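We show some of the complex, not the whole, and keep each chain where it was.
Note that the chains are named A and B in the order they appear, and that numbering of residues resets to 1 at the start of each chain.
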Amino acid sequence: MNEETRDKLMGVSVATLATALFKRGLRNQVIQGVHPVGRKGRNMVGPAFTLRYMPAREDRNQLTEFRREDHPQRVAIETCPEGSVLVMDSRKQANAASAGDILITRLMVRGGAGVVTDGGFRDAAVIAELDIPAYHTRPSSPTNLTNNEAIAINEPIGCGDAPVFPGDIVVGDDDCVIVIPAHLAEEVADEAVEMTAYEDFVVEQVKAGQSIIGLYPRTRDEHLTAFEAWRKANGR
Amino acid sequence: MNEETRDKLMGVSVATLATALFKRGLRNQVIQGVHPVGRKGRNMVGPAFTLRYMPAREDRNQLTEFRREDHPQRVAIETCPEGSVLVMDSRKQANAASAGDILITRLMVRGGAGVVTDGGFRDAAVIAELDIPAYHTRPSSPTNLTNNEAIAINEPIGCGDAPVFPGDIVVGDDDCVIVIPAHLAEEVADEAVEMTAYEDFVVEQVKAGQSIIGLYPRTRDEHLTAFEAWRKANGR
């Protein structure tokens, strides 16, 4: 993704992006049920690189499997492009881990922009302190072999009931994670920046005692005038 | 509600209130599954003002709906009486938002005593920092139009499987939220203050090494004597 779009997406909320996608008829792009392992105070932004898990069959998922250099979970960590977000389809099951602190540390060192699973991470308290945004549903200590077999890399997947295609732009904030279809990323980023400016103006107005009726959304002309003045004054 | 009752309810826990209602045969007054968006270090107390959501039908829930000045969600925010708690029946679904930071800010400015939904708020990280108690099940960024249509104001509703009638007294602490039927509020507040005094005494006793048998609940006379002395000593 281009740097300008990334910068724009660093400054807007997932809520604002969800509304921008809703306008375009896309209602299910928020990854449901995940939250930050540790709050980072900044957005996670990057194209999706995916890993798909299937239910683990016991004979294929002994500890020796990890000794294979081509194990898909390990390969995903080692090949996720710099700046990308690794998104894992764990079938919304957190009874076994999707990954642990060693793998996420490696992803961080390799320049990964973040990681999302609709399952859970082991070593979550450690991952929370790493300098990489991570999102999951809850901590889960059992090794992924217990229930998850990593089976495919960079396929279209579901994650938290949202559709994720490789290359879609993934944005996370302190609340949620959203998936922006790749071809919409730029226009949605632009629109979200505009919306954010107006929302920031609205918050100021509301804190000053203004009613939301006619202001949010704006249906009264007086607010347009005030907003334009505010933009100039605030360089927005 | 009268100020004295409010003051009493500011100083007792939801757990104590739940027991007082249990004594009266009311077992389902705690709103299940909600927690504070951000801890406030003080109770939320106020009469219930309600908003009911139904599943959103797409043709009735486009963004243009918000331009209607009579949209029930907006009207609820603008008409919730000062000192009241806005309680939202979101059918226990948090896949779309019940409200966001702008509306909750407006509610705060208007003097709302708090807000509860059995769904989720968008902009939750912002709401957590506002000076108004808010309770939900989890952050949820999609606009409420995605799944929730605000349909009715101040009807009897369910919230987190608890029955809520307009005017019932809603109390929230750092753990939970409870709904006290309006006609019981005073007597329950009184009883809870008494119970709290005894519980505070008990905690001191237990920390000092006392067994709970005979003490909690009190069945041995010795503890009555000690408690009476403690009340005097502590002005309770």
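By our rule, a residue touches a chain if its C-beta (ideal position, glycine included) is under 8 Å from a C-beta of that chain, and two chains touch if they have at least 3 such contacts.
None of these values were measured; they are calculated from a predicted model.
Of the identical chains in this model, 2 are shown in place, and the full complex in the file is built from 6 copies.
Here is the rule we go by: only the chains that are shown with their structure count from here on.
Relative orientation of subunit A and subunit B, expressed as the C-alpha superposition rotation angle, is 120° to the nearest 5.
One inter-chain figure worth recording: subunit A and subunit B are separated by 31 Å, centre to centre, where each centre is the mean of the chain's CA atoms.
Within the complex formed with subunit A, the residues of subunit B that make contact are 63, 66-67, 69, 74, 77-78, 95, 97, 100-103, 105-106, 109, 122-125, 138-143, 145-146.
Subunit A contributes residues 13-15, 17-19, 22-23, 27, 30, 32-33, 35, 39, 161, 173-176, 178, 199, 202-203, 206-207, 209, 211-214, 216-217, 219 to its touches with subunit B in the complex.
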